[in-house]
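Then we have chain A:
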Amino acid sequence: MLKLSLVNQLRSTYKRCLAGQSLQANVADSEYSAQPVYPEIQDPSFKARKQRDAADWHEEIRQVPTVEEKLIKINIPRYYGYKVVDFNDSKIPYNALPLTQHYTRTVLEDLPPLPGSQVVDQGDQPKPSEDASFKTVREDVIEALEFAHDYYKHQEKLPNSAQPSAVEREQILTQIIVEQLNRALLQALSEDHKHLDEVEVDYNPRHEAFWAVGGVDPPKNVINSKKGREWQKDMANESVDRLVQYTGTPYLSLRHRRQLSPWKTTAESENIELSKQIPRFKHDPRTLGYSTKHQHATNVPGYWPKGNEQNFGLLSFQSRAHLQLRPKSYGESDLQEALHSLAIKSSYAWLLAQANYNGFNTYNELTYPMNTQTVITNGREWSFYEYQLNTLLLHGKYQEDNPRVNFCRGTKPLPLYAEISTNGKCVDFNDATLRQLLNFYANVPSIQRSNEEQQPYVASDISAYENPEQRDFIAKTFKYLASNRPRHLELPEVYLWEKLYKIDNNNRAMEAKRRFFTLDVNPWRRTLDQHDKVYVPRAIRGKSRENRYKKTYYP
Partner candidate 1 sequence: MRLTKTLCAQHIGWHFKKHWLVQGKRVPKETGAVAELLKLGVQVKNPEDLLNGKVERKIVDIVGTRVNTIPEDSSHPDWHSTVCHSYSDNNVLIGGLPQAQVLTNCIEIQTFPKQIEDVIASQQLPNSIDKSIRHAILASHVLDAEQVKLPKVRLPERPAFNLPRSYGISHERVNRLLVNKLLHETEKLAGRSVSIRRKLIDNATFKTSINKDGDLLGFSINAEKVIFANRAIEAVKGKFEGDLPDLYPMKTTISIPKHHIYQTDNFYPLRTDISCSHPHTIFTVFNKNLVKNAHGSGVTTSQLQARTLIKAFVVAAARARQLHGDSVEGALPKPIVVQSVQTDGRTFHFGVLQLNTLDLSANNPSKNYWFHRQNYDLFSECSYEAGRTHLTNYNGDVFRIFNAFYNN
Partner candidate 2 sequence: MQSLTRLMNTTLTLQMPSRMPAAGVALQQLRGKTKVVEKPKPGAGQQFRRIVHFPEEYTVEPLKITHLAGRDPVSGRLVAKGIGGGIKQQYRWVKWLRDGPTEGAQEELVLEVLRDGCRTANVALVAVGDELKYILATENMKAGDILKTSRLIPRIPVRPNEGDAYPLGALPVGTRIHCLEKNPGQMCHLIHAAGTFGTILRKFDDKVVVQLPSKREFAFQRTCMATVGRLSNPDHNKEHVGSAQRMREMGNRPRSGLWKRKEGKHGRKIRRLPPMTTISPPAPPKEEAIKLTLPL
């Protein structure tokens, strides 16, 4: 082919010469310019090539038109799913805060006290109308609290019911309290705060998020593997990316179609000095007690993409029931840190999942900040947090280079009441806590962006695709990935005896080579699209031998 084209070129040149044209002029027109334009000089080193490949892949993800396809695209490299650190809302090990801050690039601050409460402290009378409305809300809330407790206590008297564990008991009671309180507050406030009419309430929604974190020491197997090759020995201890998958179910979450306004300006958010000060936890997360598992990357903020107008989180109520399982010997301050860490990771994950539905992901940076509010409660103790998501780039070199940071500010756990007396009355109701909660409800989401601004990387929607087969394929594949169902094939495994007698020592040379490691197949290299295509029965496709298999539409 190449040779033939050369011959053709020669022949055309020859013809032109025969025609008496000048060789020089013609060539100059087409191939040469006055100023030489050279291609960019690229670093040919291994590391640079790897980085370029990664950047290309991230660019490809950015170019993918729809949200669903973006998620499929991220999942394509691994058929059996990624090996992820299992971040969830039910397990917070000792000393979890530095790791959480590192993994979410979050600066933790204290929530400034409410202006209203300061006024009360100084003894000034707040506005009478405000006071009256607050009083009604207060009454409603106390009534809801007492009702919830009464109902729960009465329910416990029921004979023959299996005794739930302490964690389950707290979850049941808190679920009742949170639902009652939410209903009372929505009812009481919706007259003054019209935005609450448009709120969508999620009950025990499914919040999941996937992201990559850089700057973590490589695990032992990676070090060993690299040390085994001469040319990689120097890079053996270089940090690697860890993938994180968050899974959580809050008691309740509220969503709205507008965004909350950010409380940190862009200038404040972009501070390379501040980003350097965020604690780093370089050890393997398994050293703290986090476990790993294989699963597909999923980003779910509680609903499916494009289903809703209410795309932005307003408030979520997280559970702290599992903190009961932590030993008392961890101490008070660690419990406080655990609450901070729970707030940070749940808020970050929920915002990331929302951002994902707007076309951003851990490899494609946010173009505008996103905010949410989080409440961690067990019914009595309430901790309030606000979170501002500025950046999603945490992987690879961005761990060092990225000037942006995320912010979280929160309070200590505040008691809403001291106790519920035996006759069902609420004792020592804490107005300050209620005011804080009211403040969260009253926080008006005001930012509305144009579609292009809100979703700069989303070009289309799968429901807009013409081809029904393609729509069906994308929808099914997306649901399959996001359903966390086990893969049809089991994860490949090397048994210990095989490691000893077949891999480390070749003691069974005469054995038939059937297992993947004897066939030189790396099953972990298998990509999502490497599978047998679906056969179309003749009854459907007709007599033709064409289209015997269904087409796939992987992005």
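As a selection rule, all candidates are chains of the complex that A comes from, given by their letters.
To be clear about the criterion, a contact is a pair of C-beta atoms (placed from the backbone, for glycine too) under 8 Å apart; a residue touches a chain by one contact, two chains touch by 3 or more; residues count from 1.
What you see is a predicted model, and the numbers here were worked out from it, not measured in a lab.
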Notebook entry, point to check: Candidates 1 or 2: which touches chain A in this complex?
Noted result: 1
Notebook entry, point to check: Which of the residues in chain A come into contact with candidate 1 in the complex?
Noted result: 68, 140, 143-144, 146-147, 150-151, 154-155, 158-160, 176, 179-180, 183, 187-188, 190-191, 197, 200-201, 203, 205-206, 300-304, 307-308, 424, 462-463, 465, 468, 471-472, 474-475, 479, 482-485
